[in-house]
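What follows is an incomplete set of chains from the complex, kept in their original frame.
Should a chain be cited, it is by its letter among A and B, assigned in written order, with residues numbered from 1 in that chain.
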Amino acid sequence: MISLQPGEITVGGVALHNHLLLAAGVLGTTGASLRRMLRLGAGGVVTKSIGPEPNPGHHGPCLVRTEGGLLNAMGLPNPSKEFVGEIEPLKDEPVVVSVYGKDPEDFKEVAGWFAGTGTARGFELNVSCPHAAGYGAAIGTDPEMVLECTRAVASHGLPVWVKLTPNVTDITTIGLAAEKGGASAIVAVNTVRGMRISTEMRRPVLGYRSGGLSGKAIFPIAVKCVWDLYEACSIPIVGCGGISTADDVVEMMMAGAQAVEVGSAVIDEVRVFEQIARGLYAADGVAAEEIVGVAHRV
Amino acid sequence: MSDLPMLPVRVTVKAVVEETPSVRTFYFEPGIPSSPGQFVMVWVPGVDEVPMALSSATSITVQQVGDATTAMFCLKPGDALGIRGPLGNGFTVSGKTLAIGGGVGAAPLLHLAVEGKVSTFLLGARTADELLFAPVINASSNLKIATDDGTAGHHGVVTDLMDEIDLEAYDHICVCGPEIMMLKVLERLHAAGVADRGQFSLHRYMKCGIGVCGSCATDPHGLRVCRDGPVFTGADLLESEFGRYARDATGSKVVFPWAKKAEE
């Protein structure tokens, strides 16, 4: 197994303790929960996606386990502006604030709350959530919209990561739009559209009916998206989707990712970051640059 | 994670027992093999999915408070619910156990008492009509009752009953009830130097129930009530948000009325 050198790194303009970030929306609704994940070894954390108004999210069931994955339709619950206070105590930590909205103005406004208070090291634009009508993927399937939202948030002068949906015919068109809009990095990917029906109840099992699939089941899909984006774009890529082991991290890096986000794997073990790091880092490890994208060069 | 539930399992309501005007027990089949203090996510089709303690392996005891619980109150024998569970850690007892329950919080403690694991049970309610499970509890443990209006047992709150109890004599003190009541119990345990013997079953807003979404994370350590709890020791709760605030569905803090001054 390949090992990496431990130590601080910078990816897409954000300084991180290691290559492993907590993915948006997973154990990221409170400052204390984010701090816990940092203490348990996350090199950085992405917050729950924050929007222009407080949102209770969809009715339940919101999340179920499926074969090799999770299916969720949380519906972007978040306390909106109140979240600024939530992460104020984490000012010295690598916190990326995930933002959503229905148009560039929304994105700019929400990001502004955090930019103004120094609570964000950077932003991640959620233009990819598959279960929020008018938000998320409704925006992230339109290159022009992605470009505008990216540009709007970039105007705050902090790094902007744009998180993409795999549920498009050609993800590179969206990646290129983000790049053109001034993104510092692309995050690939958000959940894959999915649905389960309870045959016993004769109805979709999620309150919102359909949702997003995450976890091991989508890992090959995420690797392919990262691969395609690496071929098409020049800004850094952060890989996300189904990562749960050190080898998964290396695989994502070889596909082209400079860092990764880990979400669903916390279900097996909340100490997943420590676990991965134990397998990934070694004093005599190689520099990440030596393996990022290496699978393209054979 | 392989022991965590996958899709909800359909159970059929077998009987509905009106415990008090606002509390009903729903007996269902098949049962959920579980230990006392564990809970389930109850899917009321078309309405919502909400957490409920198991009052036995085949029942939940529900207080009507809003949409989902009101919808449940319309259920008749033969109707279906979806269940994900058992979830959470439950109570861990051995030796001599004191149980202190208030209102619908008696539900998980009933489960414990029926298994013969409770020596003494302090049960409180507003009024005699709202006392839950008293006859059943009385059959398996030494039951002491308090009602706010004095219509049964001691006239006063359930914590008053602790005056007559030698807390030191109990290995475990299991508590469930309204947060204000649990807070008063914790203060007494702390004063007596036995906070670590307390096992408190918390209620917090839950969405996933399996430790992923973070809705139920508590301050200051980010512990998840659904997965790291719902039962926490009194020692864990000292200097936590417990008794001061909780969060709603949006993740916004909601300060408890009695704590409002202190939080400002």
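Brief remarks follow.
Going forward, contacts are C-beta pairs under 8 Å (C-beta built on N, C-alpha and C of every residue); 3 or more make two chains touch, one makes a residue touch a chain.
Not measured: the values here are computed from a predicted model.
Each chain type appears once in the displayed model; counted over the entire complex in the file, the copy numbers are A x2, B x2.
The rule is short, and it goes like this: only the chains that are shown with their structure count from here on.
Separation between the centroids of chain A and chain B, computed from CA atoms only, is 35 Å. The touching residues of chain A, when paired with chain B in their complex, are 25-37, 48, 54-57, 59-67, 70, 72, 74, 77-80, 82-83, 86, 196, 198, 200-201, 203, 205, 207, 263-264, 266-268, 270.
Looking at the complex, you find that chain B touches chain A at residues 1, 4-10, 41, 43, 45-50, 80, 82, 84, 207-215, 217-224, 227, 247-253.
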